[in-house]
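Below you will find the structure I want to go over with you.
What follows is part of the complex, with its chains left where they were.
Labels run A, B and C following the written order; every chain starts at residue 1.
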Amino acid sequence: MAGNSFGTLFKLTTYGESHGEAIGGIIEGCPAGLTLDIEAIQKEMQRRKPGQSKIVTQRKEEDEVLFLSGIFEGTTTGTPIGFQIKNTNQKSKDYSHNKSVYRPSHADFTYDKKFGMRDYRGGGRSSARETANWVVGGAIAKQLIKDIQVNAFVSSVGSIFVDKPYQELDLSKTENNAVRCPDEASAKKMETFIKQIKKQGDTVGGTITCVIQNMPIGLGEPVFDKLHARLGQSMLSINAVKGFEYGSGFCGAQMKGSEHNDLFNEDGTTKSNLSGGIQGGISNGMDIYFRVAFKPVATIMKNQTTIDSNGNPTEMQGKGRHDPCVVPRAVPIVEAMAAMVLADFYLINRASKI
Amino acid sequence: MAGNSFGTLFKLTTYGESHGEAIGGIIEGCPAGLTLDIEAIQKEMQRRKPGQSKIVTQRKEEDEVLFLSGIFEGTTTGTPIGFQIKNTNQKSKDYSHNKSVYRPSHADFTYDKKFGMRDYRGGGRSSARETANWVVGGAIAKQLIKDIQVNAFVSSVGSIFVDKPYQELDLSKTENNAVRCPDEASAKKMETFIKQIKKQGDTVGGTITCVIQNMPIGLGEPVFDKLHARLGQSMLSINAVKGFEYGSGFCGAQMKGSEHNDLFNEDGTTKSNLSGGIQGGISNGMDIYFRVAFKPVATIMKNQTTIDSNGNPTEMQGKGRHDPCVVPRAVPIVEAMAAMVLADFYLINRASKI
Amino acid sequence: MAGNSFGTLFKLTTYGESHGEAIGGIIEGCPAGLTLDIEAIQKEMQRRKPGQSKIVTQRKEEDEVLFLSGIFEGTTTGTPIGFQIKNTNQKSKDYSHNKSVYRPSHADFTYDKKFGMRDYRGGGRSSARETANWVVGGAIAKQLIKDIQVNAFVSSVGSIFVDKPYQELDLSKTENNAVRCPDEASAKKMETFIKQIKKQGDTVGGTITCVIQNMPIGLGEPVFDKLHARLGQSMLSINAVKGFEYGSGFCGAQMKGSEHNDLFNEDGTTKSNLSGGIQGGISNGMDIYFRVAFKPVATIMKNQTTIDSNGNPTEMQGKGRHDPCVVPRAVPIVEAMAAMVLADFYLINRASKI
């Protein structure tokens, strides 16, 4: 481990800085014989791509995935899938002002101290550009576990919350608006609010809810690789994430056992699902659902005091093109990470019984 | 990976079912030359042990740790530390009624389906008895990273919350009461409430807050082994945990960037600390703090409908001795897991620079 | 990794010094539903045990394996199998003379330098006592891959070689003599020679050949976990091993391609098998065979000059009870390591195709 690999059997290893020549990765362990829908992969990339609407950053990146190995005549061969995404829109000069200045609530300071140096162009390795790699891994994972439905959506922006449970939402409508919220009324409010925040040169946080349906029973490897523990780790790997809860989550901590227990139906399903589809770290076949908290983007278009690498106070103002609210673009990233976790456990689970 | 190892260089691998002959584990990677305070380890075991007060389960377990290797004349040798904890209080007959019945919101059903069978005595591998192993690993980790202070405490039980920030609490008072809440007024309310819940044959959830002070800068391995992502995974490994948030957490998702950013002082510390001591997955030297949500214990002393392994409806009522609220005993477990994560990153970080 | 785990899905992690209270380990990843023949496991332990005949060390160790978890009513549960072997015959005083003296060609010097200290009692972690743990892992692996036959035997002692190819030997006769050589004429010579060497207070090396029959096609994970590369690593892990070759081995390096190539029969088997049952790191269904070289045991009953930990010259003579030739007792160890490699790849291979 040096922190750039994710998964055990279905494993993604990545490289890349935001302003290097390219980012990319290697997907190991995808079984042979999977006929890939390359267009569907590229479509996931489009969902994550900057510049899709007025409420996201206007940087233009093509984000075309180039596959270099592991696929022969459209089908996986069982050998590692190498892929690459060019950094076509680097504009390094945009970032020269960051050379010796630590941006507040960014990773400039910590990378500098940990490694004794840093690639200061646009966040380098700490940039969310890296998540484009994850979407590639997730898109292939989705095709491997194609019977499982993984659907994420924006469930809050600032203090605007979707106040319906996911069962009352039509998740197929998530892509109908720029915010990626399937509840149209909420979506409108969110969009208006984000535009307003953007005009202020400010940013705002939000949450994403992810629902996993048609789950097989048995995925997850207790005691340290419980399904929800790996889902949690994967979500907390995403830039700007501050919290993760599944099933009843933090609300569950206020409940009584007699309220919280999910009683069984005769077919092994449960009448309620406060457990969130997981018992003892293993999927029980019910829907898995979890919620992820994203802090507001740290780069704001307002003046901020800070220090340079010598500890001298200075001032700075965000430049470049940044998202006023990251959650709409993070929806496909959440799905990608969840899909990779599921694909990995799906393969590992094949070794559970003789 | 088969899910029973935790960590990369400082690594704990465990075995054991609640009603087998013993549980135990192997700690790899503890550097040579650490003179161990065995009494301090045993003291941590006492903190987790059942039967310490009237608000926790009255099962009696000695939980004495027997070290079998890796320590010579009181000092670690750099070789793996094998240890064992006997299961002295097995009372298997207490659990015979579980043989073919799936307890609601327990792991009986999922283990049965995943493995085609299960050790039905008291939860088997899914029992929280396993966490005794983790406390051993954590107690040694604490001694390895002895300059770092790891302090957890109960921050809520049901709807009773400690309403002060941790900075206003005297964390040395945590052990002064049975609830392990350093705020005495809250502790009293919590204790009364738990007794009441117990009398009802019910259980209740709660949260634990953990504060890590005197942190070195530079721990954490982006992009997939970010410090908070591994902390999150470790906490979500603990039985009954439903959520994890660090720094501003879920509240941060409602804030604006201009409110949320932590501005620097000239010495590299920050004026605020909504980031929770971690930027880009790497510690920045400020306090780390996070909150963990525990659901109410599933075993209640009330009658519940359920099914047996053939899908026939039946009724059951909890027997044996169970905790009405798990958070007081989970405090040392939270600390142990956090300490192991820190010890692992502390060792890995030695390879960051040439 | 800290060097004490072996395998990926079928994984053994061990602990223990030769003169601690016990040695033991944890076997992760053994699938659920395997009904174990405990007697067969104990029988493998007997094969490795000291004191079986006059040509091996006369130390008495019971080497009884105590299983602590992972087995319920005789069947594996899919959870980790913890086990322990007591060190009943420690006699620490036998080794006190080693405290500050570095025995030639032992690991005293290197452990001392690497870790800054060492457990000097009988080799500590570097003792071949550790291999008792491996025999437990291997005995369970053998039962998991029960259709595959793994048979090792002594193929040379000093300059006495079995001069027949393995196909002409009756491998069921290996256990008929103390040397574990299925060729009776050679066995007799070897036994006489070892007795003579022992009388001289000296030791001698030898080789073990291992044959794996009834192999499934497809085991092995190129490019870094080729089947023969893992077999080689596993053999080189065994104390005193200096070399590994498979198929044509070092002889193959003198051959021409036209002589060495294995031509196919119509059923996919090959007419010759200089490849040793592996092509490109993957088993092809033919017999796997390999040869392992063991150096002579370093502890001799003769006077040797050496130095103490301060660099002062001194003299020493081996005490205690040691093997004059290690290969007879290493036969079950070779089989055990091979069986664990196969079991691991057998499980991993389940994820090769969709």
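Assume a residue touches a chain if its C-beta (ideal position, glycine included) is under 8 Å from a C-beta of that chain, and two chains touch if they have at least 3 such contacts.
Because the structure is predicted, anything quoted here is derived from the model rather than measured.
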| item | value |
| --- | --- |
| Total identical subunits in the assembly as filed, 3 in place | 4 |
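The definition used in the following text is that only the chains that are shown with their structure count from here on.
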| item | value |
| --- | --- |
| Chain nearest the global centroid, as defined over all protein CA atoms shown | B |
| Most remote chain, CA-based centroid, reference being subunit B | C |
| Averaged-CA centre spacing for the pair subunit C and subunit A, given as whole angstrom | 46 |
| Sequence positions of subunit C contacting 2 or more other chains | 8-9, 29, 32-33, 78 |
| Partner subunit C, residues of subunit A touching it in the complex | 8-9, 29, 31-34, 76, 78, 144, 347-348, 350-354 |
| Residues of subunit B defined as touching subunit A within the complex | 1-6, 8, 14, 102, 104-107, 109-111, 113-116, 125-126, 130, 156, 158-159, 197, 202-207, 217-218, 220-226, 228-230, 232-234, 236-237, 242-250, 252-268, 270, 274-276, 278-284, 293-300, 302, 304-307, 311-313, 348-349, 352-353 |
| Partner subunit B, residues of subunit C touching it in the complex | 1-5, 8-9, 11, 13-17, 20-26, 28-29, 32-33, 66, 68-70, 72, 75, 77-82, 84, 114-119, 124-125 |
